[in-house]
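Following: one structure in structure tokens, then a few remarks.
Shown here: the complex without one of its protein chains, the others still in place.
In order of appearance the chains are A, B and C, and numbering begins at 1 in each one.
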Amino acid sequence: MADAASPESAATLILLLPVAVPLLAAPLVAAVGRWLPRLLVDALALAVAGSVLGLGVALAVLSRHHDVVITAGGWGDVQGHPVGIAVVADPASAGLVALAGFVTALVLVYTWRYFEDVDAIWHALLLVFLAALSGLVLVGDLFSLFVTLELVSVVGFVLTGYRVEAERSVQGALSFAVASTVGGVLSLVGIALVYARTGELGLAPVGRALAAGPHDALVPLSLGLVLVGYLVKAAAVPFHFWTAGAEMVAPTPVCIALSGVMVTTGVYAVGRIYHVAYQPALPAASVRPTLLGLAAVTALVGALMSLAQRHFKRMLAFSTIAHVGILLVGIGLLSPAGAAGAAIYAVGHAGAKGALFCVAGILLSRFDTVDEGQLHGRGRPLRGTAAVALLGGLALAGVPPFGTGLGKAVTEDAARRSGLTWLVPVLVLAAALTGAAVLRFSLRCFLGWGKPAREPGIEGRPDEEPEPDPPGRLLISAWLLLALSLGAGVAGTAWGAAAGDRLVDGAAYRHAVLVGAGPIRHATAPAGWVWGGVPLAVAPVLVALVVAVLWLAAPPRVDVARGVLALLSPLRRWHSGRVGDEVTWMLAGTVVIGLALFVASR
Amino acid sequence: MSVVLAVLLVATAVGAIAVVTCRDVASQAVVLGAYGFVLGALFLALSAPDVALSEVVVGSVLTPLLILLALVKVRGR
Amino acid sequence: MTSRQRRLVAVPVGAGLAVVLALAFHGLPAFGTAHHPYGDASVRAALALRHTANAVGSVTFDQRGLDTLFEEFILLAAVLGVRLLLRPAAGEHQGTDPDREPRSPAAVRATVLVLLGVTAVLSVSVVLHGHLSPGGGFQGGVLAASGLHLLYVGGGPRTLARFRPSAALELLEAAGAGGYVVIGLVGLVGSGSFLANDLPLGRTGSLLSAGTVPLLNIVVGFEVGAGLVLLLASYFAQERLAEGPR
Partner (left out) sequence: MTALAFGVAAVVLLAGLYGVVTSRDYLHLVVCLVVAQSSTYVLLLGIGYRAHATAPVFSDHPKGPVVDPVVQALTLTDVVVGATVLALLLALVVQAAKGAGGYCDPDALNDLHG
């Protein structure tokens, strides 16, 4: 037993506080919030989010040499069998806790004295969301992962449908809710299969038990089923349909939380579950093709659909899907370097995408629309907003030294080193096209480039909900989020390398839970900017600029916009917005993933 | 015991199909309530009295009630 | 897709899913197997270590109490969500209740009164014996909440509303959810583990046994009972809205 004052002991004491503190504050503000001054409720919620950020940073520091492990309730083994729920912090999970705390804090700054109508329900829900995300990354148990996932879902779709008076907002929430529920059911079927085979629920004991065999169809198929729930949250194609709808219609601060943290958490869970619970039974070579195929399709579909949008929030939603593809490439490489790239990219993306959603919020509050055609040139007076939008677009394209650029460069390098060079153009294209879409929008809206007329073939989308105008704070949030993205690129190398290394080291995690934490090997090659990567970093930025400029300024004879939209029309028709279609494709994706994993494991 | 279990299992499958194929929501709520009772009996036979109690109060009382209330709201104007 | 096209796609997808399930379920152990390592360890932990007669209660509130904490907040979030989603939107106004509602026949009122008493006693007993016999905070809470709605049968919406003070129920619900966290934090302060069960364990089978398990059952009972009443109230309010003048 560690000395009471030692850092190890402190780490085990604070390990569950990122869950407990917001969960204590949430019912408090829900119950007495209506009698408290609004200022006090705002301040309390902000303090809680800030404390989760602090706890996340502290845990990342305390876990840098070895995992911090506890069992909830202090349970040990009974008859040589673990009966409690393991909770584990390492640089990857603690970093995500900190990210969730940071983003939630900024969302609270954004919504300071916003949503006046409904007591303090907004704050309570946001705090529960934060606790759920913290729980999801910290717990090391399949069923606890499922419960936290359901909690994330429930709060997620309530927040999405927050403005009930907007019909489309409710539709977006419904589509999100149905997809989440179906994903949850399939995940639980997978968990039941694992439990039947191993008699375990903890990730580490499951990994140990599955290694013993038999290595039959149950193992790969249960992995496929378990992952579905997380792939829905991650918005991987074809589990992504809810995302575009939900993030288009949800209140802008909710989009920042969903896009910045929730999807990332989903991708993280995919990596964690594989490396700890399945890696001993399913070698990386049999899982990698499926994950990378899924990643590439996600990146390309998201990028192409993003380019086809003129509704700014929907454009950002599809770009999130593309960036989930990039994250999944990093995780799917199943190598330390790939995971390091994904870790840095996750933070860089949360910042850049959050800043762009702040731009959407500013535009909504000024003009009651985020339609590209209607906003033509109207953004000219908004100099600061324009700067954020252009920088955000460049960040999505991966311009150095943003975290998105560094994360992408590290991932590309990892792909090349794994002999999978075909992934590099996929990443370049995903970054370039999403960057192009945002740059095109920004140039048209803030500089008045291109024609004010509507693009052919896209119907206008009226009846946008006006959002309240918290003038200065929105821009402050945007700059802070951009700073986060920049910080990830400038100073994220050490953390990213540690997080990536530990995420893929399932053996160390299992050892820490089952035997006790020992010292871990340190990141072999710290990922960083390299001069050789400069052309690859610049390429997507150039492509993005060229596409954006061509779209807006090409002579009428070569109508780029019309051509691209015509090419993309089958893909756009695929996104029919009908829940029956969406579930059908989700199930088709489940079958394909399951069978691909099964065939590769033979 | 095994016969009872087999009968209840078959009844569960039949009940599920009956709920899904019932296209009128009002009668579907009633069928769902009955299905909840079948599940409760099955769980009791599987030696899970805790779950059986929950399933009966949730599946046969609360769930159909919520569906009917929602139905009144959606259709009943 | 049109619904016809979708059916055409759904057939191979459904067949594929059936194949996936068949292949995976083929690896399941025989139904009724005696091999339950986690289950056996849990039973032993419940009885020998925690003096909890109902092993399911021990797993739910002690060995895997963290899951139940999250579950309680799913419920809290859902109740907040339903209240939020079903709140009257701008432009809608609350329908007015009739000032007097017709009194139901004395026989009905008497039956309802008796039934109310029975459900009240039953739900309290189900909650308090959760660590001893099947039942617990959740089942008891649902029973109590459903039972309260007998007032609707016996009296009508106004009678129901009078016994449904929403501010008090909101406090009760929040206290239930927060109470779970507080019990967890007491464990953290007392013995260094969140949700540690370090109260006196008592004799297996007696009302005062199993340490924190009965306490957690009680807070969950409050949360579930109050939460469900609030949830149903939101639906009933919606119904009244539909009937009221527009």
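Assume a contact is a pair of C-beta atoms (placed from the backbone, for glycine too) under 8 Å apart; a residue touches a chain by one contact, two chains touch by 3 or more.
In this text, all values refer to a predicted model and were calculated from it rather than measured experimentally.
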Selected from A:316, A:427 or A:587 as touching the chain missing from the view: A:587
Contacting the left-out chain in the complete assembly, out of A:120, A:182, A:221 or A:426: A:182
Residue among C:43, C:151 or C:183 that touches the chain left out of view: C:43
Among A:172, A:280, A:354 or A:533, residue touching the chain not depicted: A:172
Touching the absent chain when the full complex is considered, from A:158, A:209, A:262 or A:410: A:158
Hidden partner chain, residues of chain A it touches: 143, 147, 150, 153-154, 157-158, 161, 164, 167-168, 170-175, 177-178, 181-182, 184-185, 188-189, 192, 195-196, 201, 244-245, 248-249, 308, 458, 572-573, 575-580, 583-584, 587
Interface with the undisplayed chain - residues on chain B: 2, 5-6, 9-10, 12-13, 16-17, 19-21, 23, 25, 28-29, 32, 35, 39, 42-43, 46-51, 54-55, 58-59, 62-63, 66-67, 69-71, 73-75, 77
Residues from chain C at the interface with the omitted partner, ascending: 3, 6-7, 10, 14, 17-18, 21-22, 25, 28-34, 36, 38-39, 42-43, 46-47, 53-56, 58-60, 64, 67-68, 71, 74-75, 77-79, 81-82, 85-86, 89, 132-134, 138, 204-205, 231, 234-235, 238
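The rule is simple: only the chains that are shown with their structure count from here on.
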Length of the line joining the C-alpha centres of chain B and chain C, rounded to whole Å: 17
Centre distance in Å when chain A and chain B are each reduced to the mean of their C-alpha atoms: 37
Touching residues on chain A, where the partner in the complex is chain C: 9, 12-13, 16, 19-20, 23-24, 26-28, 30-32, 70-75, 77-81, 83-85, 87, 118, 121, 124-125, 128, 131-132, 135, 139, 143-144, 147-148, 150-151, 154-155, 157-158, 161-162, 164-165, 170, 189, 193, 195-197, 199-201, 214, 216-219, 221-222, 224-225, 576, 578, 580-581, 584, 587-588, 590-592, 594-595, 598
Contact set on chain C toward chain A in their complex: 1, 3, 6, 9-10, 13-14, 16-17, 19-21, 23-29, 35-42, 44-45, 49, 62-67, 69-71, 73-74, 76-78, 80-81, 83-87, 89-91, 170-171, 173-175, 177-178, 181-182, 184-185, 187-188, 191-197
In the complex, chain B residues that touch chain C: 49-50, 52-54, 57-58, 61-62, 65-66, 69-70, 72-73, 76-77
